[in-house]
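Once you've had a glance at the structure underneath, I'll fire off some questions.
As you look at this complex, bear in mind that one protein chain is not there, while each of the others sits in place.
Presenting chain A:
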Amino acid sequence: METVRCFVDCLADFGDLLSAKVIRNGTEVFLSTGASDVLVFNGQEKRVKTVLHFCSSVKSFALSNDRCRLYALCENDGLYCIPVALESSSHSLSAKCHIPALSTVSKDSTVIKDGKVQSFIVVEGILVTVSMQESFWTFELYELPDCSEGAMVYQRRAGFQVQVVAARIPQKHMADTVDSKSIAPALACIYPSSDNTPNGQAHLGHPLLEPLLFRLLFGVDTSLVHSPVILCGLPDGRLFFFPLLLPMLTSSRGEQKPQIKMLYSLEQPVTFIGTSVTGEKGPQYLVVIGQRGRILIAMANQEGSDGKAADCSFIEHTVQGPVECACVDGERLYYSTSANLLALSLINTSASPSSPLSAAAVGAALSTRPKRPAVFSQSAVCLSVCRVAALAEPCITPAGSVELLALSLSGKLLQVTLPQASDKESLSRLVSSQVGQRVNDLMGGIGNIWERASSMKHQLQLKNNTLRCLNHVFNVCHLILNCHKNDQEVCERKPPISCRGVANWSTLLQKDSLILTCILENLSDCALHQGWTLCIEVYSSRSHIADGSSTTYSFALKKVDCGEKLEVNLPLDIDGEVFLPVKINCYLVYSLHSLFHPEELGHLSVVSDIPISQLLRDNGCISLALNTLTLDWLDCLRIAEPNSYADVPKQLTTWESTHKFLSSKQTRTQLQSMSKAGPHAVVVRISSELLRTGLSLPGCSTAVLCISVLKWLVFRTSETGDYKPIQNPVVCALGPGRHEARLLTKEVTVSGINSKGDLSVVEVQVESFSVEALCGLHHAVLRRVQALLKEAPVTHGGPVSLRGQHLTEAVQHAESLYKDLQDSRTPDTFGGVMKIRKTSELFQLYLQLRENPLVII
């Protein structure tokens, strides 16, 4: 099969189609894609200008003769008629906005409410519909109301019926028979060409036919009144015709002639009806194509000199089907199988004229008696355009080449320009001026292509970037999630990406504030790029709020390379007060917004007119939990020199400290004089053995142990490094709220606990005048020890045999204290005096509880 390369320009892409139809109207192209829309595409601006939305899917549509109304046949609804805005009026609007105008067609525009209508045609102010009713094909003729009056009443004028016959289709085409039900009848209106209609040009978009053939096919009566003829190809392959503007006739004998007559039977669903091969008096062939590739050509044989009357012959030819759609121009038939677009020349070009003289002779011969159509001698030419689903009427470009408008199944609107036959021959004989023009055109073409290529490259680049980003994000996610998984088992090594937090005090304008310094450490092999955000959620246990409160701080990362650290500072105090302990959750958050290039974001918002933020509204983020830290009193101590203990104000009396304690608990108390006493103290005793193993200081001396324990408590490290502030086992520090406190450790031997003998324990003593500080520190120390106990290996030298009696005493003591506590908490019924007494009692009880003699081993 001969193949021709043609210039294919993709005007637009509409996505995959179900079915398609395309009509060209000047620069505008009307097309439907099988959905419930008809799109009006502007060929010059190359964009969809208007979207006409119907209530149900559009089966077919057509423009009225004056091109100012659009008729659309919708599934189950019937026929709609809507005015189409003129090009000029919509132009000013479109200049401003590039968004296609959407107009919804209401059901009020339905003109024929008949869901059974399968196809229709609008001709000469008459609407012809074809519907299948029971076992009849019913043709109905409606008179269109006058456009100017605005009336919308369609008067039914006539109708006739044709019995449906069961199509005799061979078994192998059974699959097609199912289709043939859904194939709508093909309708065409054919006019006889007359002297005042220009040759070859369609009459208001309807094909013309030379008078002789017209007369032979459709009768003398029709020909005399120049009535157009409606041709209908039914899905069973029968071709029917009836004159549109002819009264019901009777023969001279009074018999009524049937209105509708059968012309031919193609025996396969009819896809297309048209006329072609323009002669002197108009198109000379009636061309009908069946769905399975059968082509019918009707042509006239003129009256012969041998006395033979003029008659017409029908010639059948078969091409490989299935034929999806077809169109004709002056001499060629273009048809699309689903695989390819083909052109079939209908006139014999093989007898190409060698001289102008003989050409004229051939032309004359052709015009008097056309030869048998060339379809027998020539095979179709492949145009190398695949999957064309719909074709509009071909038009001739100013340059003289044929231009087809096709809609492919993949939804592309293609402008196919066929090469001119004379291109090759005329190439060598180009005049110099034409050469210049030609070069110019070519350069222009190259420029266009380069522009397109670079824009596509750019697009590709953007997409690649996005993909790379996404890949990176997933890598990071994977790393962190893996680490979490390992956490469940045992996590020996440090997590690849982690966040540490240290509390620092800073004094600004004589005001102390506690600053949390978080350090994001990236030990992984992928860098954290822009788009990541470090979120730190600070969860403080404000006691007077039931569930505490949390504040989230977000820090957008610029770039954190492998091995780099990022330090961020954030305040911990709320309104100058710090509520410890503070729980800190760290997250790494990636917003999907960052995936898109800003340019693309702008583009997206233009196209879809929904802001991208709405697209990613709910889950536009990837959130990865890093670590959770807890800051307690110990972390927030300001270490002072131990000798400055003297600075610890001694004048603070119990009364004052109680007051402070109470005020810190946000309870209002009346000022009452209380007896003065020294600083309060609590003691926590931990067995030395436990500490030695827990802090991995085996066999160290007592002094070292004490210092180490203190370091471990205050700096969370037990290493014997050079920590300046701690040289001896006493640490004086200022806690939040400038509460002084003293921590001291010493190793003592306790007897009576262990049944085997004495037990050496490390006594951690916390002293402070402030009960708040005391409590906080006590709690913090216990927490640390708890954590140590959890981490400590289970086997540390066998169970220590404990003396039960001591334990019992201790428990009994605790129980009695608890009982007192319970008693004092009974609702007071004796008024205010009792309350004061109780407060002091409670405080005493509390201190006793703190002096727990129990040892943690």
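Note that a contact is a pair of C-beta atoms (placed from the backbone, for glycine too) under 8 Å apart; a residue touches a chain by one contact, two chains touch by 3 or more; residues count from 1.
We adopt the following convention: contacts and distances are computed from a predicted model.
Trainee: Would you kindly match the missing chain to its UniProt protein name, picking from "FA complementation group G", "CCZ1/INTU/HSP4 first Longin domain-containing protein", "Probable Ufm1-specific protease" or "Peripheral myelin protein 22-like"?
Mentor: "FA complementation group G"
Trainee: Out of A:249, A:570 or A:817, which is the one that touches the chain we can't see?
Mentor: Of the candidates A:249, A:570 or A:817, A:249 is in touch with the missing chain.
Trainee: Of A:105, A:162 or A:212, which residue touches the hidden chain?
Mentor: Answer from the full complex: A:212 touches the omitted chain.
Trainee: Have a look at A:5, A:46 or A:226 and name the one touching the chain we're not showing.
Mentor: A:226
Trainee: For review purposes, identify every residue of chain A that touches the missing chain, sorted by number.
Mentor: Against the left-out chain, chain A lists 124-126, 141, 143, 149, 151, 153, 155, 157-160, 212, 215-217, 219-228, 244-254, 256, 258-259, 261-264, 298, 302-303, 306-314.
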